[in-house]
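Please read the structure below before turning to the comments.
Presenting subunit A:
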Amino acid sequence: AGCGNKEAATTGDSKEQGDVFKVGVLTSLSGAEVYGGNITKRGYDTWADTVNQKGGIKVGDKQYKVQMFYADDQSDPASGADAVERMITKDKVDFILGPYTSGVTLAAAPICEKYKVPMITGSAESPMIWQQKFKYTFGTIPAVNLTASYPVNTLVSDIPGGAKTMAILAVNDAFSKAVAESFKATAEKLGVKVVKYDIVPAGTDFTPLLGAIKGLNPDVVAVGGHEKEHMEVIKSAKSLGFLPKAFLMHYGVTNPDFVKNLGKDAEAVYGASTWTSDLDIADALFESSKKFVETYKTKWGDEPDYTATGCTVAGEVFGAALEKLGAKPPLSESDREAMVTVLEDIKVDTLYGATSFAKEGDNYHNNTGLEGLTIQIQGGAVKIVGPKDKKLAEPIYPAPAWDKR
Partner candidate 1 sequence: MAKGLSVKGLKVAYGNIEAVHGVSFEVNEGEIVTLIGANGAGKSTILRAVSGMIPVKEGTVILNGTEITSWPSHQITGLGMAHVPEGRGIFTRLTVLENLLVGAFKRKDKKEIDGDLDYVLGLFPRLNERKKQLAGTLSGGEQQMLAVGRALMTGADILLLDEPSMGLAPVLVESIFNICIDIAEAGKTILLVEQNAAMALAIADRGYVLETGSIAIHGDAEYLSKHPDVLNAYLGGAS
Partner candidate 2 sequence: MLLSVKGLTHYFGGLRAVNDFNMEIEKGIIQGLIGPNGAGKTTTFNLITGMHVPTSGEIIFSGDNITGKPAYHIAGKGIARTFQNLKLFSRLTVRENIRVVQNKQGKDAAAEEERLIKLFELEKYAEYRSCDLPYGAQRRLEIARALAIKPKLLLLDEPAAGMNPSEVDNLSELINMIIKEFDITILLIEHQMRMVMKLCHKLTVLNFGEVIATGAPRDILNNSGVVEAYLGKGGASIRGKRSER
Partner candidate 3 sequence: MELLIQTIINGLLIGGIYITISAGFTLCFGVLHVIDFAVGEWVMLGAFITFIISTSTHIDPFLLLPLIFVMFFIAGYLLQPTLQRVITKNKSNALLMALAFTFGISVLFKGAALTIWGFNERNLVTILSGKSISLLGINIPSLRLGTFVFAIIITIVFLWFLQKTRFGLAVRAAAERQDVAGLMGIDSNMINKVVYAIYTGLTACSGALIGAIFSINTEMGVRYTIFAFFVVVAGGLGSIEGAIVAGILLGLLNSFISVYIGGQYVFLVLFLFLYLILLAKPKGLLGKGW
C-alpha cells in the first residue's frame, strides 16, 4: 500500500500480493454526508473484521483474508470518481464496496465499468442508479420506491380506523424526494387524501410549514429526509403543540441518534425499513442476525440500522460470490467479468434475508429479494409493526399525547 492506506484493524499480517483480497471502500468521510458515510463504513468494517477473524473468504481449499482500502469521496461525485480511479489503479483493489450517496455512486459507476471492477453499494437507494443499467454496479438495499409503500399500507389498511388524510413534506434531495413521491403514490392509491405535499430545499425551517399543516389537521404527517430533518420536524411540531395521529418517516428513524436525541418525543414515530435488529435471521458468517447486532454493538457502541447492515451484507454477498467463483486473489479481468455473472445469478440467505439482484428492468442489479417493513419506535426501540405477516409488535395509533409518554 504505497499510498499509506491503513488496513482494517484485524487484517493480520498477510500483506503479500495474492494473499489477500483487496477491497476498496468508497464513502463520505467528510463533507455534507459525513454522517451516513461513517455509518456505511462501520457496516463494511464489521464485515471485514469478522471475515478476517474467521480466517478469511474460502476459495477452493484455502482461505483468504480481506484488506480494506478507504477513500473519502468528500461527499462530492467528482472526488468519488477520483477515489475509485485511485483504488483501482493504484491500490489494485479486486472489488469495491460502494458509496453512501446515490450521487457519488452515479459518478463512480462509469469508472468501474471502464476498469471492469464490480462494486456493491450497501446504501445508495435512488432508483435512478438502477435505471442506468451499469453492468458492474450492484446494490443490497432495495430502492426507496420499493420500500416506502409498506408503512403507508400499514397505517391505512392494517390499522382499524386507519389514516384518512396525510400531509407530506420532504427535503429536495434525490433520496428524500423519492421517498415522498412513493408515500404520495401509495397513499393516493389507497384512497387517502393528501392535504399537503411540499418538497422543500435543504436547510429550511419546518416551523411555518408545520404551523400551516396543523391547521389542516391531517391524520398523518409523512416526512422524507434524514435524521437531522426528522429530529427538527419532531422538535418543531412539539413546540407548536402539534401532534398528528402519526408521524411517518423513512431512513433516519432507525438511526440510533434519532431516539437518543429525542427521547420520549421519538415515541410512536413510524418508519420504513428493510431490516431491524429485532429480526432473527440465520447467517453464514455471523451465525445469526442477533449475533451480528451484538458484534456491531460491541464494536461501535450503537445498534446497527438497516444501512449499516446493508453494507455488511454487501460484503457478505461478495464473499459468497467469490466462494462460488473460486477465483484466487488477485482477480484477473476475466475473473471479475465472471463475478458479475455470478452476482447476477446469486441467491444468498444473509442476515438481511434473501438477497438477489434483478437482471433486467428498472431495478437492474438492485436487490429485489427483500420486502419492506413498517417499523415504529416503541419504548425507545425500533419495532416491526407491519406488514401483518411479519409484525413483531402491535402498531400504536394514534400516538399518545406529548405529555402522556
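Here, a residue touches a chain if its C-beta (ideal position, glycine included) is under 8 Å from a C-beta of that chain, and two chains touch if they have at least 3 such contacts; residues count from 1.
Inclusion criterion for the candidates: all candidates are chains of the complex that A comes from, given by their letters.
Just so we're clear, the structure is a prediction, and the values are computed from it rather than from any experiment.
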| item | value |
| --- | --- |
| From 1, 2 or 3, the one in contact with subunit A within this complex | 3 |
| Candidate 3-touching residues of subunit A, taken from the complex the two chains share | 30-32, 34-35, 37-38, 169, 172, 198-201, 203-205, 207-209, 211-212, 214-215, 227-228, 231-232, 235-236, 238-242, 257, 261-262, 265, 402 |
